[in-house]
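I am attaching a structure below and will ask some questions about it afterwards.
In this view, the complex is presented without one of its protein chains, the others remaining in place.
After this line comes chain A, so read on.
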């Protein structure tokens, strides 16, 4: 028992094993250190530098030693503490701490978050002392809410129906281009100018195009879904990925129609149900007796996207309790059993695909009206990956989890831009924003290790007889395509 220093929590350690514990740990750490030396040697030990115009090698032995030292000491400490054979594994009974906290505060979270989302623009204005000062925060709020909505839309496809869709951005693009093309179309403008006056189309385009964007995206979802949905799992994922890219490439290359990579600019802005946000006598500010401020439009956009996101959530929650929603979830659980119960899996999958795509189209339309400019560059695979990450991180099928994940991911990514204080530690040459993605990646890995089923891993049943009991995530399947 002489060597048993690190682990006091295990009094009943096997006596025979303890004397060699330190030796073992040391040996293991040494081997790891050697592997690290072999790996880091070429990667860190050498640096290519330009000496007198020619490429030469510089050596960094001290940096290499530090790195190998970190690996060695870290491994040794882990061997002696966390991975020690004497450590008694904590036996878990019942729900984890997170789950218990979740159950305790659960009922209050949704109203609280909703209330916060509603008062957020006023709160930030009040705290920062003015509309103009709060512009950054409200813009960030709009960005987060856009991704909340996209996450909820994709959640229908991935979380409920269990169809892995890597090309969701395609529907976002369809929605955005629907609005951009229709709103800037001269023939439509002339047609309505003849009927209702010159400014009609500019003022009403968004409100007329919003439902159309959703419908078009939904139809596209069906068109893309029909040939694709006989595939399952990895194959489905790859084909949807390809469709996402195809849409983007068509947008770039069909220059006559989409103006190619240059994009479409000067798209009409959003109006307060026909009242433009301008300084003129018919503008929003003048009509409501407020001093003109361009921020009015931004705040209004914030509430538009909040309403759209809430619509998505409302429809999803309702659909889950309808036969179609239950069929989606049943499809995720077991497709063959679904077919044996008379469920047409093709139409059920298509309906999930189309519904998800429709909300993507709404979000796309909003994106176009907010930015006033669309180009294919906005619809790269990165966006699909980000939305999917939000859904997976939030917990597939969970509404509140996805909302929190979107806030954490988008808000967190923004916060990581403000790492200026690190310059004081690492010197002025250090550019913290370059490490943004690295930190982000580490955070993702950490969450997937601790909460592999996402932030909210339990499933809420859609109907109950006596008592609503959450279904443990271990029993819920992810679906296989």
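Everything below uses one rule, namely that contacts are C-beta pairs under 8 Å (C-beta built on N, C-alpha and C of every residue); 3 or more make two chains touch, one makes a residue touch a chain; residues count from 1.
Heads up, the rule we're going with is that contacts and distances are computed from a predicted model.
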item: Name under which UniProt lists the unshown chain, selected from "Branched-chain amino acid transport system ATP-binding protein", "Metal-dependent hydrolase", "Formate dehydrogenase-N subunit alpha" or "Beta-ketoacyl-ACP synthase"; value: "Branched-chain amino acid transport system ATP-binding protein"
item: Contact with the hidden chain (one of A:248, A:349 or A:459); value: A:459
item: Sole residue of A:25, A:205, A:319 or A:350 that reaches the chain not shown, by the stated touch rule; value: A:319
item: Residue in contact with the excluded chain [from A:27, A:110, A:339 or A:423]; value: A:339
item: Footprint left on chain A by the chain that the document does not show; value: 315, 318-319, 321-324, 326-327, 329-330, 332-334, 336-345, 459, 461-469, 471-472, 475-477
